[in-house]
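To start, the structure under review is shown below, and the notes come after it.
All protein chains of the complex are present and in place, except for one that has been dropped.
Residue numbering begins at 1 within each chain, and the chains themselves are lettered A and B in the order written.
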Amino acid sequence: MSDIAFVRAEAIPPAPPPVSETGAIKWMRENLFSSISNGVLSFLSLAVVLWIVWSLLPWFTGSVWNAGSLSECRALGEGACFAVIRERFNQFIFGFYPPDWYWRPILTFLLLVAALAPVLFSLPRQLLLLTVAFPALAYFLLWGGSVWYPVMAMAGFGVGFAVWRYGGAVLGPLGALIAGVLAAVIWWMFLSSPVAGAFASVLPLALPSVESAQMGGFMLTLIIGITGIAGSLPLGIILALGRQSKLFIVKAICVGFIEFIRGVPLITLLFVASTLLNYFLPPGTEFALLLRVLILVIFFASAYMAETIRGGLAALPKGQYEAADALGLDYWRATRLIVMPQALKISIPGIVNNFIGLFKDTTLVSVIGLLDPLGVVRPIRANSDWNGIVWELYGFVALLFFICCFGMSRYSMYLERKMRTDHR
Amino acid sequence: MAVITDPQKEPFRIGMLLSDTRYRSLTIQVIVLFLFMLFAAWVVDNTIRNLDALGKSFSFAFLWVPAGYDINQRLIAYTSQDPNIRAAVLGILNTLLLAVMGCVTATVIGVMAGVARLSKNWIVARLMTVYVEAFRNVPLLVWILLIMAAVNDTLPQPNAFRGENATASMVLWDHVALTNRGFYVPEPLFTRSLGVIELGFMQISLDFLLFVGLLVAGIVASLRVGAWADAVQSRTGERPAVFWVRLGLVIGPSLVALLLLGFHLGLPELRGFNFVGGIHLRDSLLALWIALSLYTGAFIAENVRAGILAVSKGQTEAASALGLHASRVMNLVVLPQAMRVIIPPLISQYLNLTKNSSLAIAVGYMDATGTLGGITLNQTGRAMECILLLMAFYLAVSLTVSVVMNAYNDRMKLKER
Partner (left out) sequence: MSEPMRAQMKVLDEVAIRITAMNKWYGEFHVLRDINLTVNKGERIVVCGPSGSGKSTLIRCVNRLEEHQKGQIVVDGIELTSDLKNIDKVRSEVGMVFQHFNLFPHLTILENCTLAPIWVRKTPKKEAEDLAMHFLKKVKIPEQAHKYPGQLSGGQQQRVAIARSLCMRPKIMLFDEPTSALDPEMIKEVLDTMISLAEEGMTMICVTHEMGFAQAVANRVIFMDQGQIVEQNEPREFFTNPKSERTKLFLSQILGH
């Protein structure tokens, strides 16, 4: 069968594809007009897009930016009345925070960016100090008052950590953990405020204080969102570990908590914050609605966080647990050194998605009377000057949220893609 | 000769509570339980003392006291003299109504948008991406309030439809009136209606029951025909064409019943300052329904897309290589696999929608949260009891759904080594 033998004498150089197979024509044929029905669909959608643009365009081009009321706006132009945004811009961002001290939330925000930077990017570890100190700093800057109270509250963690770290030799790992927690609790209950008072009388470093009720606008959204997610992280880790635990009672408590929180709408939890929480605390305890809301929001977020982290734990190969056991690491060390760093890394996109969800859910606080951007809208619409204005206000709030959430969701998708390639 | 014995049992020492694996977990659990009980006792004690201080008690007696407020949307009869519990039931029914309406439309929107996002048509795919991203990245409450405000502030009042030179007119050939109080749409009426059954606490329309019965019977019959077609196919290899027969069985009897009962539309009419007749879709229900459907639809679209993408290209190729053509590849290979991926998140979206329907309180729709957690709570001051009941209701819904879902997941799990 020698007739089948064939050897190519010279190689064929690559040729360009036929004209109908390249460029815009091919693209249009494949993507818009691959069949008659597809072509009709393309034209229809195009018509819809053009119609939307066409009817929205005059609204934007004829918009009015400078007016004192809606009727003034309508007299000046046919389009949107963005003057209301211009007039109330500060309220949308800061709520009723005293205008003289706008620099405080702004500085806090800048510090936040600086505190997040070492977590998100690989920067020198010393910068993490700022991250650790940030909660106290932020509280001090936003609420004002003496610097010593937040500092001493933070010191409780230091006390607990020190007891745990140095008590380990005497008490054993579990004993040290319990002792550490106890020490911190004792510090917070009995010592922190007298000590802070003492420091304050010696070195009175203080800012004028601002009431919680004055906080509002987008700043409030950020406060609730970020506190919620930051607070839910440790609680979520504990709950996730508890849910994975072999100890029946621990597991039952964690599952019960998680399923309860996930089973009820956030609004009912906010009702708990606004009406019930004071019942559960010792008689006479009174604190601002915002703080009560923050507690419940942390609970709420931590249940979802726990499920996200549980997903990360489940995604970890079993071999990792076995290898850690084989190295002779005990449960806490294995968890801290081997399991958690990997599980958390896997969960990061999920955590970002949780954050997006929580960020959007913060708008619910307007229902119980806090002045987040939606809470700011209501009095404006009730105001006789601006009565009847709809699209500009809600459009602005929607845009604010869209920019933040869309940005974060892109970031989380980027992380997911990066992680997929890293693992290869 | 060596004697093999069991490891020596050490006598119990107190230190073993922490160091011995047999006792350690028990010790920890006892400690945790103790701390938990302590915490619970502390909370309960605080609560009792707080209630005492306010002179309140913990009792559900208020449920049988007349509610004293009106609810404009009623699925069952209700007056303001009815007890709080009936108001709560009304609220729960309204929640369920909204949830069912929302789930149906959200599924339709979500499936269409999800499939369209995978379309080869560039413009359609882009448009759907814009829709999905716009709704996923803006809070639901903003959408609800926006739609509510748009209905209230931009649509004409009912009396604008009045008179010779009315400034507004009904749409769809005078069938639907879009007003700032909501939409008035035609209602189905029957000239030879079968009447209603009195159940004491509520009425049920016999016409409605008849249609439900016919629909169920039609679906059963259609399933039987499907099974018959399967049997014929497995016997002879040829599958009889039964699609139209099955479709006819499902909708045919209902159409016949419509004719027999003398079906006609009751159009909304302007009488005095308002519309009468027809069905009034209230502004609040409308805003919630539209917003919940579009919002949840965007999430469902993502689930549907992910489910279809989860079926690897190799599966489609292998099925095509066997000579199955496109619709069969979809029905026999892609969909059965995609459904396993889609259904669990779909059900949790339904659950989310039901929980999100509690935002009704922001626009004054009288759902469970609006009645039990809203007016009843404020009027009776029984915050503890009301919120407890409210949470119990939502928890019951959630737990039921997750039991169903777990059963489904167990059944549908792919068998692997």
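Following the convention adopted for this analysis, a contact is a pair of C-beta atoms (placed from the backbone, for glycine too) under 8 Å apart; a residue touches a chain by one contact, two chains touch by 3 or more.
Predicted, not measured: the structure shown is a model, and the values here were computed from it.
In the complete complex, the residue from A:I12, A:V53 or A:A382 that touches the missing chain is A:I12. Contact with the omitted chain, checked across B:E198, B:E238 or B:D410, is made by B:E238. Counting the whole complex, the residues of chain A in touch with the unshown chain are 1-2, 4-8, 11-12, 14-18, 21-22. By the touch criterion stated above, the residues of chain B touching the omitted chain are 233-239, 312, 314-315, 317-325, 328, 332-333, 336-337, 340, 414-417.
One rule holds in what follows: only the chains that are shown with their structure count from here on.
Taking each chain's centre as the mean of its C-alpha atoms, chain A lies 27 Å from chain B. Contact residues on chain B toward chain A in their complex (touch as defined above): 18, 25, 28-29, 31-33, 36, 43, 46-47, 49-51, 53, 120-124, 127, 133-134, 136-143, 145-146, 149-150, 153-154, 355-356, 358-359, 361-362, 369, 373, 377, 383-384, 387, 390-391, 394-395, 398-399, 402. The touching residues of chain A, when paired with chain B in their complex, are 30-32, 34, 38, 41-42, 45-46, 48-49, 172, 174-175, 178, 246-250, 253, 259-260, 262-268, 271-272, 275-276, 278-283, 356, 360-364, 366-367, 374, 377, 381, 388-391, 394-395, 397-398, 401-402, 405-406, 409.
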